[in-house]
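All protein chains of the complex are present and in place, except for one that has been dropped.
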Amino acid sequence: MEYQIVVGLEVHVQLLTESKLFSGCVNRFNPDEPNTQTDPVILGLPGSLPVMNRQAFLLAVRTALALECEIARFTKWDRKQYFYPDSPRGYQISQYDLPFSQRGRLEIPASEEGDEKVLVRINRVHLEDDAGKNMHDESGRGGESMVDLNRAGTPLLEIVSEPDMKSAFQARKYLEELRLMLLYLGVSDCNMQEGSLRCDANVNLHVAQEDGSKIATPIVEIKNMNSFRNVEAAINYEAGRQFEQWKKTGQKMGDVSKQTWGWDANKQVTFPQRSKEEAADYRYFPDPDLVPVTVSDKLLKEVKAKIVELPAARRERFIMQYQLSKYDAGVIIDQGKMLADYFEAVAKQSGDGKQAANWMTQDVLREMKERGLAIAEFPLSSEILGTLIARVVGNKITIKSGREVFAALLEQAESRDVHPSDVDYLIQDRGLEVVSDEGAFGPVIAEVLAKNEKIVADVRGGKVQAIGPLIGQVAKQIKGADPKRIRELLLAAIGE
Amino acid sequence: MTTALCQLSTRDLISQLNSGVMSSVDLVTQSLQQIEATNGVLNAFLDVQGQVALDQAEAVDSRRARGARLGRLAGLPVAVKDNICQKGVKTTCASRMLENFVSPYNAHVIERLAAADAIIIGKTNLDEFAMGSSTENSFYGMSYNPWKEGYVPGGSSGGSAVAVAGNMAALALGSDTGGSIRQPASFCGIVGMKPTYGRVSRYGLVAFASSLDQIGPFACDVYGAAVCLEAISGHDVRDATSLDQSEVYVSGQLDVPLKGLKIGVIDEQMAETVNADVLAGVRHAIDVYRKAGAKIVPITLPHAKYAVATYYIIAPSEASSNLSRYDGIHYGHRAEEFSSLTDLYARSRGEGFGPEVKRRVMLGTYALSSGYYDAYYNKALKVRRLIRKDYDDAFKKVDIVLGPVTPSAAFAKGDHSKDPLTMYLADLFTISANLTGLPAISVPCGLNQDGLPLAFQLTGRALDEGTLLRSARMFEASVNWKGLSF
Partner (left out) sequence: MSELSREQIEHVSRLARIDVSGSEVVSLQASLGHILTYIECLSEVNTTDVEPMVHAIDVANVFRDDVVTPSLERAAALLNAPSTDGRYFLVPAILDAD
């Protein structure tokens, strides 16, 4: 018997606004000073009223447009009623039947290898407010839970996919691609550790039958996965568990109601969470404190103008425009928009995208990693690096000299500002310029050959690789000489 | 011997303050003495801030003496319904749930009163969370009608009505969700007005039914209601339903006659089972208008008879949600004993809410619960639109609609509290203004044979408080109504 994993993902993303969704209270991750980021609206005090943050709505629309969603021309907010200590009003302000956007899509790779793609349909994207945080007593029995409302009221985008992912890998890819897009759009910092991106997975299996039909197993919602690796692991674990369960019980979708399971990252297992005795009845109704929002063509145009080139399109363009390998383009794009922008500036400045990509993926990323720097903090501007690469590409210096200048620039940058002019100054100062006047080689080669009769004899005897030390000696005297050219000239002289 | 507040017109009161004939300290002292003397019986105030009020009055007097420019309510003692948040002061909503709740912020109207240099003298009694029509639902005991012993003052803003009618305050603020200003005003022989929805910010008004609630003034006369409305109206960015152009200025034009005023009289309502005394009062008002040159036009509001049913779905539904915040976690009453979190919620709310609040929250919860939304809530919202359309049609023909406020004058305590539906049905004439958002005012028009005040109601076009108040003044100027003089 074979089975197919079926996954739909529900992602919650906090938006990067200054203030919260429904009040001017500051929107900032701050668990260390609990209950210092509240006001009457956040506390749900009697008499307080929500007023929608325009920027939050605009960021929400920007995201939905990037996901190719249809934007509703009329949208409203509804109250979702439930009692929980992190929800001081006793209801969440969310969107029920008229979300501001529906029916989008996101393309992801189908598998690790190959170029095949999968289109994941987005069911809906809606805007709602976040709850506060309950900290449970972990010491054992009888303790009290602590409630911090700093997070309450943070603008939250809920992005619901269709069950279009057919493997845990695809689920991870969807999340990676979505995260990257959100980062490029500048709508969220997507920090999973801080909870600004959270994910629940709906998982079930389609088990193939001997007659060719498929049977769907009951859907399980998995919560509490705090990394993409964990999402992948949890789905794989859950698939195996469901398959065993199916073999044991034969339960199909519809036989039991949807269950909620948690993910234990330490034990790497899913575990059942308390099921509700009564099905939730959220008693949604339109929030009378908020008025509807209508979306005009003008607004859509304005928002669209703010959408930058998205990672997928940019990746393709890098491959086409700069002849990058799929791998290199991927590495650069995945590092985020700032690095991709830096790369493009370097590529333009140097006139050679492929070389620029090599420098980025090797030298720059290595240095960033060693120094623990983000591209924004990298001491060499794109103009400096572009200038340096231009010298290599233009054969003014060798690649080896280029690395020497790169290191020297980084060293100088530790004590002072460096400028593009420093590139040529260093080349000159260190005499790294490639010697194009081959007349200079004659006497040096003659001298080196004279001093190394044994090696010359070895080379003549067929041990061509013995020539290495001679190249070194010539290069020592003629800085900036191209080793390949030295080799050619040496061989020619020995052969005469 | 001082003159009882309601024996003096608000206009005269303000000019006596302006001219220095009377000081604000005198006036506030007089209010406090009246409270001292009568509140023990009438129970209008739940909390009196005497010293603070006197200090503020003194500050206003000395600023006036220095020739400072003062606000339009400068030095006037104002009472505020205890469902309006005032910073540093208890806001109980007459509920056990909020017995110890101290608001850390001011409602928009409190800021407005302060900006108008009004003196807030205390917080007034109400039906718990403004749910009721008699103040009998207050956790802190009912208020009494100053006109007749043993009678209710109406509700839910009963305390505010009693404060003004009983000469304890020059003006008062109430809130009106289904008639909670107009009905007690009519029972107490004073003017009470519900402005257009959105005219006055709800920020800081403890919500009962958000789409119906509106703060409004009580005063001894139309001028008082007008200046008070002017002081509290205006756009507030903290209330998304506060209208952008919501400043009003009418007090200066109140006495300018309305030429060719067309008054619609509701056939259906006149034919309803309205008590004879109330009907006589309304007929008297119609006669006065006719003599003053207004044209009386019969109109029909075919869906008005569904107002009570519509209201008693919408209001409890919104209330069931608005009152979810009282859960004993972040503020408010928490039960002493509980076995779990769910139990903590259920017991805290079971103990903290009185019977009428429980009934309405449960009614609303039922109406919104799975499977009933379309049959109840959504249906009611549709009928609501039809009710509004009736008014829109009527206002094509007339400038103002006239009818009764209530089916009867004030009733004796306990009379209606046995059967909630009877009490709800008494809201028949006031509810439409809340469902439609239109401004409406209760105007006193005499006493019945039991010595209880009678009143009629005017309803105006949206945002046309000008015509509404001027029409009310037109009647007032033609009769010689005076309030209580004790």
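Before moving on, here are some points about what is shown:
For clarity, chains are labelled A and B in written order, and residue numbers in each chain start from 1.
The rule is short, and it goes like this: contacts are C-beta pairs under 8 Å (C-beta built on N, C-alpha and C of every residue); 3 or more make two chains touch, one makes a residue touch a chain.
Predicted, not measured: the structure shown is a model, and the values here were computed from it.
For the chain that does not appear, the touching partners among the shown chains are A, B. The residue touching the chain not shown here, chosen from B:4, B:37, B:54 or B:102, is B:102. Residue-wise, the contact with the chain that is not shown comes from B:312, picked out of B:151, B:289 or B:312. Contact with the omitted chain, checked across A:291, A:345 or A:475, is made by A:291.
Contacts to the hidden chain, counted on chain A, fall at residues 17-19, 23-26, 33-40, 43, 51-57, 76, 83-85, 134-137, 141-149, 274, 276-278, 281, 283, 286, 288, 290-294.
In the full complex, chain B makes contact with the omitted chain through residues 100-102, 104-105, 196-198, 211-212, 237, 240-241, 243, 303, 306, 308-310, 312-313, 320, 324, 327-334, 338, 340-342, 344-347, 349-351, 353, 355, 358-359, 361-363, 365-366, 369, 376, 378-386, 388, 419-421, 424, 434-437, 462.
In this section, only the chains that are shown with their structure count from here on.
In whole angstrom, the spacing between the mean C-alpha positions of chain A and chain B is 57.
Residues 39-40, 43-52, 79, 81, 83, 85, 88-91, 147, 149, 279, 281, 283-285, 288-291 of chain A are the ones that touch chain B when the two sit in their complex.
The part of chain B that touches chain A in the complex is made up of residues 83-85, 91, 93, 98, 101, 103-105, 107, 202-207, 209-211, 237-241, 317-318, 320-321, 323-325, 327, 329-331, 341-342, 345, 365, 368-370, 373, 377.
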